[in-house]
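Working notes for the structure below.
One protein chain omitted, others in place.
Let's look at subunit A:
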Amino acid sequence: MSGAGLEDVFLSTSLASYLDKKLLVLLRDGRKLLGILRSFDQFANAVLEGACERVIVGDLYCDILLGLYVIRGENVVLIGELDLEKEELPARMISVSAAEIKRAQKAERDATDLKGSMRKRMEFLDLD
């Protein structure tokens, strides 16, 4: 890497141009982590400083502080650079406490479970 000039860093596909920037990392399980990229390698293993998880349920959201995180590359879907000029989320979204978002998450999960069990009971009707 010592031979690479500054231009090469910005032209290449490596994450070098994202170092020390605030990023959004999408994981394979659907989680969204935000933090500052401090290190990475060719597998997209990454170190995030000041990481937090952004939990979104409908129009509610909460950032849960996690600290220093090492993410194993295979779990990474996408790493996005956040445009600091732009709003991170639509204006309609409301920030709530961790307890509240957990409650909303549980309610959403229960609703999906209920839908699943209803569907199962109706399976004999051969819908869809």
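One rule holds for everything that comes next: contacts are C-beta pairs under 8 Å (C-beta built on N, C-alpha and C of every residue); 3 or more make two chains touch, one makes a residue touch a chain; residues count from 1.
The definition used in the following text is that contacts and distances are computed from a predicted model.
Protein name for the hidden chain, per its UniProt entry and selected from "Ras-related protein Rab-30", "Sm-like protein LSM2", "Conserved oligomeric Golgi complex subunit 4" or "RNA-binding S4 domain-containing protein": "Sm-like protein LSM2". Within subunit A, the residues in touch with the undisplayed chain are 11-15, 18, 24, 26, 28, 30, 32, 42, 44, 54, 56, 73-74, 76-84, 86-90, 93.
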